[in-house]
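There's a structure below that I have some questions on.
The complex appears here minus one protein chain, its other protein chains still in place.
Chain nomenclature is as follows: A and B, assigned in order of appearance, with residue numbering initiated at 1 for each chain independently.
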Amino acid sequence: MKNRSFLQRIIGAPYVLWAAIFIVVPLLIVAYYAFTDPAGAFTLDNIRNLTDYGTIFRESIVYSVVATLIALVLAYPFAYVMSRKREKTQQIMMVLVMLPMWMSLLILTYSWMGILERNGIINSLLAKIGVAPLNLIGTPAAVIFGMVYNYIPYMILPIYSVMSKIDPSVLEAAEDLGSGSASKLYRVILPLSMPGVVSGITMVFVPSVSTFYISQKLGDGKILLVGDVIERQIQAQNNYNAGAALSLVLMVLIVLSLALMKLFAGEGDDNLYV
Amino acid sequence: MKRFASILLAALMAAVPLTASSCGGNTSISSPRASYTKDLAGTTLNVFNWGEYISDGSEGSLNVNKAFEALTGIHVNYNTFDSNESMYAKLSSGAVSYDVVIPSDYMIERMIREDMLQPLDPAKLTNYDLIDDQYKNLFYDPDNTYSVPYNVGLVGLIYNTTMVEGTPDSWSVMWDEKYADNILTIDNPRDAFGIAQFLVGVDVNSTDKADWDKAAEKLKEQNKVLQGRVMDQVFAKMEGGNAAIAPYYAGDFLTMVGNNPDLAFVYPKEGTNIFVDAACVPKNAANYEAAMMYINFLMEPEVALANAEFICYASPNTAVVNNPDYEYYGEEILYPDPANLPPTEYFHDIDPEIRSYYEKLWEGILLAG
Partner (left out) sequence: MKKAIGNIFVGIMYFILYLPLLIMVFFSFNSGRSTSVFKGFSFKWYAELFTNSSDIGIPVRNTLILATLSAVIATVIGTAAAVYIYYVKNKAWKNTLNTVTNIPMMNPDIVTGVSLMLLFVFVGRLMGALNSLNFFTLLIAHITFNIPYVILNVLPKLNQTDPHLSEAAQDLGSTPTQAFFRVVLPSIMSGVTSGLMMAFTLSLDDFVISYYTTGTDFQTLPLYVFNMVKKPVKPNIYALYSIIFLLVLAVLLFTNISGMKENRKDKK
């Protein structure tokens, strides 16, 4: 298989080079700022100061985990139904999943604010049928909803893309052998779709942890997540050092969370990645 | 799929020129006060300004940049920023060279101190006599060497008359438990602190940490009555009657009251913040002469009028203020009679140590509620 290893090297070269320059070098810049003071001298203060942020880190992770789980629970059956449609229909459905996201997060969030406001569309409709208004905007639920809404396409697509590949005859075979729907799902489809699920979880969880716009707008500026704090440090104070330290620690937490997930999702399966 | 993608892109690209084409609209000024030459035609001018902060031709207004291009042949690259600080971040890194930037007073003070700006050429700014004297020789640029005022604004208190009893005249209403959960504040530390500082009677530019602690205590008390901390959401919140009380910029109140006549406005008696945004030229500008022309152009009566009507903030330009055709001519909220106006304070650039101190306090306030 010498041939393949040659092809292998060629095919990977652009990315390895790209990653080295545009991913690893900026990461080193972040690390440099995390361990220096504004004058450029080495210090551990930035990291030490992070002890104040324990609650924020914990809350950010909790919000994102909840959002990711909800997204998974909704996206999985969605992707399943989608993958059972005619191929043409599947393509339309796929575009229709992504299309709202082409309208800019800013505009969509704005629109949601109008829907969830106290005198917003939902509460106006409720008032018409005589139901007391709900407290929607400014609550943790609104922020989590915003995360699910914005990132669910990133869960649906990888799961769908893997499911569409599952041979229908496998499912039929399982049915013939008398598997009920639940066990069919559990024993056959779930394991086969696992790689897509893992990708989806990564693509929903990771950006959720570091978001700032959704929590600011749908949380009425009262729900502070770590993305917010970093944004405020860098944007408002031009304090790259503190921002870099926060972001470095966040990265470590994400890597740990993903490793944990890997442990649960597929022990010893080296096709899963962190 | 491939078909879809390629047809889609073709369609989108084809649609763009439709919107980009300029027919109609207002792209020239009729009688420039200063004289403009085409000497610099073909060169490029890079301008960096706040978002939505120049008359852009919408709703029949004057397109200031197009008009400047028509007059001088200089191509304008116009870019926007969302805060003084993010503008500073980009400029101070040396990443880009802008010819004209329009920051606020305290940021100009800081940029002068850090040697990031260059002196303007008074001989080229022939329209400068139009600028109201009260906006000359201000603290950030005592000799008017580096900046020309562009816009002036005041912070005041907006309230919904159907939700608030009587006519509040003090910032203290923002702490009133009667209106718990219906009170908004501005989502940035300097403005939020400013309100508390006026209320407890300490200097907004204090260098004494104890003063900031005092204001922070006050702000912490506010947490339990606060509905939220907002920026642009304040429009939807107040227009839709979703909140009763919010501090914001006077000019923006005029926009809001147009959508909700129940709103009213007051300058609280303890005092309030005034700010000036002014045009400057950074040290590394590449087209200094064009920058002078552009800044002079911004002071043209017609241009300044279009901008004042588009932005809705007060104009420092006497040709606008004294023009009876000006949409906000004699508007009491934008141009309050100094006799009725409570004390006003500019925010000054603050020592970095104090700045990180109050930012830390601010974070504590956010975390506490």
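As a convention for this text, a contact is a pair of C-beta atoms (placed from the backbone, for glycine too) under 8 Å apart; a residue touches a chain by one contact, two chains touch by 3 or more.
Here the structure is a predicted model, which means the values were calculated and not measured.
Asks: Kindly name the visible chains that come into contact with the excluded chain.
Replies: A, B
Asks: Just to verify: which one of B:Gly258, B:Gly330 or B:Gly364 makes contact with the chain not shown?
Replies: Considering the complete complex, B:Gly258 is the one touching the chain left out.
Asks: For the chain that's not shown, point to the residue among A:Leu72, A:Val97, A:Ile189 or A:Ile214 touching it.
Replies: A:Val97
Asks: Tell me which of B:Ser86, B:Ser170 or B:Ser206 is the one touching the absent chain.
Replies: Result: among the candidates, B:Ser86 touches the missing chain.
Asks: I'm checking contacts with the chain that's been left out. Which of B:Trp50, B:Phe193, B:Tyr267 or B:Tyr294 qualifies?
Replies: B:Trp50
Asks: By the contact criterion defined above, which parts of chain A meet the unshown chain? Give residue numbers in ascending order.
Replies: 1, 3-4, 6-8, 11-12, 14-16, 18-19, 22-27, 29-30, 74, 77-78, 80-82, 84, 88, 91-108, 110-112, 114-115, 117, 121, 149, 152-154, 157-158, 160-162, 164-165, 181, 192, 195-196, 198-199, 202-203, 206-207, 209-210, 212, 226-227, 230-231, 234-235, 240, 243-244, 247, 250-251, 254-255, 258, 270-271, 273-274
Asks: Could you pull out which residues of chain B are in touch with the chain that's been left out?
Replies: Looking at chain B, the ones touching the missing chain are residues 1, 3-5, 7-9, 11-13, 15-27, 44, 46, 48, 50-53, 56-60, 63, 65-66, 77-83, 86, 89-90, 93-98, 231-232, 235-236, 239-240, 249, 252, 255, 258-260, 284, 286.
Note that only the chains that are shown with their structure count from here on.
Asks: For chain A and chain B, let me know how many angstrom lie between their CA-based centres, rounded off.
Replies: 35
Asks: Given the complex with chain A, which residues does chain B contribute to the contact?
Replies: Those in contact with chain A are residues 1, 4, 83, 85-86, 88-89, 92, 187-189, 226-230, 233, 236-237, 240-243, 355-356, 359, 363, 366-367, 369.
Asks: Can you tell me which positions in chain A touch chain B when the two form their complex?
Replies: 52, 55-56, 91, 95, 113-114, 117-120, 138, 216-217, 219-222, 224, 229, 232, 234-239
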